[in-house]
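Just one protein chain is left out here, and the rest sit where they should.
Chain IDs A and B follow the sequence of writing; residue 1 opens each chain.
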């Protein structure tokens, strides 16, 4: 793709060579010929001037007059870089089945890529353009949508449903039985875990993350929701659209997360809690079972509005002074 | 199974059609003909009246007189539902080996199901009725008990022992080397991790959870203990019977967890700590290394009895008022 073409696609302003051929992407430190580099901050412009002339950048601010390279100026460089990356990078994996794949006779596999040692169960359906890498296991009667990519050794259990354009990273487990046990005296009985897990379109699940199936109903993750590595989503959880969940978050059974929520790393949420649309929960925070958290920025264990949380931290740091002041008052009083 | 038969097995009181054939289980919202639905709360009875006549429920309270469906009344509906589920659901997986399985010549595999791409090491023993799903790896000289199920891509290392009726969920790792290192100047040496991991009967290990082998001795998990997803059990930990451990709990080396303990999600326990029988630890709590926690309900980091923990939270929330009161006292004093 030529720089002029990129500038046009992005609605950006081109500065420099319009005919430069771009074949790859890079960061500013390792940029080479025919690569488009991403500029994280204005101060990096200097580093760029040392880079070969043939490199090219995206900037959200006026290029300095002595800029020696080709540049494209856009309002939102990160968005623009992501957009162009999607067009330059996405490798098209040719359809085809590896001979070692074990595919049930009655499974329906469209023009998709099926890697080595993949298993596909009875009655499963795999959509056009799907990519199932080596060692992936797809259960019986499960549906994998078009253009969905599943990385090596991930597992999707029976009767689950993945929409179009989803990404399951390596080792992720979708639709395992949830954790439901009932005590009766010294007996520990399994409560049935026979529901399913549903991922809507463009959902992304991180490496080694787990999304359990519903106990009797379903666990559902809304479209465009992105989940990082080592996250636990328990049975019957309902997650809205465009939710971002950072690594190692744990979400207990029957929790409801509404649209556009952001959860920082290692957040823990107790059973039957609700996080309302627009809430942002700081990393390491905790939400107690049954609680409802409104829109806004929250932090702490249990969570409080960020302003209160910070105030509280400051007060805790003042405790030694409080103790001293109380002692002085007592002394004076005596 | 007929409703009359179910009522008899459960010692429940039947209301309605005794000859209704039950072929599956469901939640109250999606119940269909010939299904037994679980009723979570009394208010859901209304929803049920909209369901087809042929459905059937379990209730722990007197059915309302206008109930249009067949119902079985029991003292503990959740226990009863779990009990009947175990009889209706458990699919019997026919014994047989997939041709792609790699089984050591001297391994002893009884009438068991061995899926695609399973590996079974030298001298391993797999009991009658065991089910090893696709991609499972069983190490040398490891023993898998009767009727134990291992889901796809789980790994059990050498010299380990799993009892009867255990369940290893997908991606779980049993008997990996523990984390033991010794510094000597700038060298980092591996302390030997050559013990084993033992799971007694009916133990369940969640998806992507890890149970390390003992360093020199063993890591042991008592019968009927159930462990959720993404849990870490370090080397030489000893866990009792009927313990319930929620997701993302981390248990450090040589910890002792006695019988009937419950650990909430994301709990962390330091090395050589002991949790006594009957203790319940709230989600997100922490227990310091070497500490002993008695029976009762505990929460916080470090844990405190739940009453003290709540009192402490309230006091922390009162700190701004304390500051104000101290300031007022000082002013008055002056």
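Structural remarks
The rule is short, and it goes like this: a contact is a pair of C-beta atoms (placed from the backbone, for glycine too) under 8 Å apart; a residue touches a chain by one contact, two chains touch by 3 or more.
All values derive from a computational prediction rather than experimental measurement.
Contact with the chain that does not appear here is found for just one residue of B:4, B:30 or B:100, B:100. Among B:3, B:153, B:238 or B:274, only B:153 touches the chain left out of the display. From the set B:115, B:250, B:264 or B:283, the residue in touch with the chain omitted from the display is B:250, counting the whole complex.
Residue-level contact of subunit B with the missing chain is found at 100, 102, 117, 119, 135, 137, 153, 155, 157, 171, 173, 176-177, 179, 181-184, 186-192, 194-195, 208, 210, 212, 215-217, 230, 232, 234, 248, 250, 252, 266, 268, 270, 286, 289, 301-302, 311-312, 315-316, 318-319, 322, 325-326, 329, 332-333.
Interface residues of subunit A facing the missing partner chain: 25-27, 29-30, 38, 76, 78-79, 81-83, 85-86, 89, 98, 100, 115-117, 133-135, 151-153, 169-171, 202, 204, 206-208, 224, 226, 228-230, 242, 244, 246-248, 264-266, 283-284, 301, 313, 316-317, 319-320, 322-323, 326, 329-330, 333.
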